[in-house]
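In this view, the complex is presented without one of its protein chains, the others remaining in place.
Right after this comes subunit A.
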Amino acid sequence: MIHAEGLRKRYGEVDALKGVDLDVPQGTVCGLLGPNGAGKTTVVRVLTTLLRPDGGTARVAGCDVVADADRLRHRIGLAGQHAAVDELLTGRRNLVLFGRLYHLPRRTARRRADELLERFGLAEAASRPVKTYSGGMRRRLDLAASLIVAPPVLFLDEPTTGLDPRSRLALWDLLRELVSDGTTVLLTTQYLDEADHLADQIVVVDSGRVAASGSPSALKSKVGDGRVSISFRAAGDLSTGIEVVRGVLPGEPEVDRAERRLTVPVEDGAASLIKVAAALDAAGIGVDDLGLRRPTLDEVFLQLTEASEVTAA
């Protein structure tokens, strides 16, 4: 549904995109992850016809983003980093305006606006100017505006930045509903848990290149099976504990003396945990907390982006 090959874009002296490939099948969610300035927004802008790429090709919903831009604009929805709605107008007037700009007949535009207001829980606020809306309501209105023509492909640039946790969860539910109806979604986010929860496929972008891609679990397994983490009761426990752990586990322990904590990367999670527990118990060492931590996407992300920084230097 979204297919890009070797996308390149230059802003003056800066190479914003240095050859980005993407492939997003229909009805799936692709999460574009990356630090600020990595090129996430530029990718979205190219795919939504806002920016012309300097090199490479991209097709979205069967339309070339350059040659077929007008046809494509009927097939995509875009919700950007800001809630791009008119503050002075009411929620309904905003949706009718955008509907009219999709060339819907007046009556259809009104009907569609009411449907969307209802669906996004904005029916009661429909006649109020948007400036009286909360942040969550604005984002929902913005998302509603991007869904007016029920586009098969939806682009969301940091859809939940600045939202409180409840509004974020509500937005996630709406997105899942859309995807189950067959919509293809490309979203950029700085929140790794968001990508983890929503995305079928994650593409990590760093300095204009794809640093890694795959399912969330595939990416996590790249950084190992997990870590055993031990918090010791006293400083003395930590010192002897390090030796005990070295005796039973092959991995090199990482020590945080201030927190009296030690973490060791392990291959076979549960078995290692049992081994360590038994050894510490036998040595009579005071332990406050002991557990197995699966790698988080944050760790994957940090490792991947650090690695590319090293190769770039």
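Criterion: a contact is a pair of C-beta atoms (placed from the backbone, for glycine too) under 8 Å apart; a residue touches a chain by one contact, two chains touch by 3 or more; residues count from 1.
The rule is simple: contacts and distances are computed from a predicted model.
S.K.: Unshown chain, UniProt name, "Cytochrome c oxidase subunit 3", "Indolepyruvate oxidoreductase subunit IorA", "Transport permease protein" or "TonB-dependent receptor"?
M.R.: Of "Cytochrome c oxidase subunit 3", "Indolepyruvate oxidoreductase subunit IorA", "Transport permease protein" or "TonB-dependent receptor", the absent chain's UniProt record names it "Transport permease protein".
S.K.: Just name the one of A:14, A:66, A:101 or A:218 that touches the chain not displayed here.
M.R.: Spelled out, the listed residue whose C-beta touches the missing chain is A:101.
S.K.: In the complete assembly, which of A:38, A:58 or A:78 touches the absent chain?
M.R.: Looking across A:38, A:58 or A:78, the contact with the absent chain belongs to A:78.
S.K.: Taking the full complex into account, find the residue in A:24, A:38, A:51 or A:156 that is in contact with the omitted chain.
M.R.: Of these options, the touching residue for the absent chain is A:51.
S.K.: Using the definition of touch stated at the top, determine which of A:19, A:129 or A:214 touches the missing chain.
M.R.: Missing-chain contact among the listed residues: A:129.
S.K.: Hey, which of A:88, A:218 or A:271 is the one touching the hidden chain?
M.R.: Going through A:88, A:218 or A:271 one by one, A:88 is the residue touching the chain not shown.
S.K.: What residues on subunit A make contact with the chain left out of this view?
M.R.: Within subunit A, the residues touching the omitted chain are 45, 48-52, 70-71, 73-76, 78, 80-90, 93, 97-98, 100-103, 129, 145-146, 149-150.
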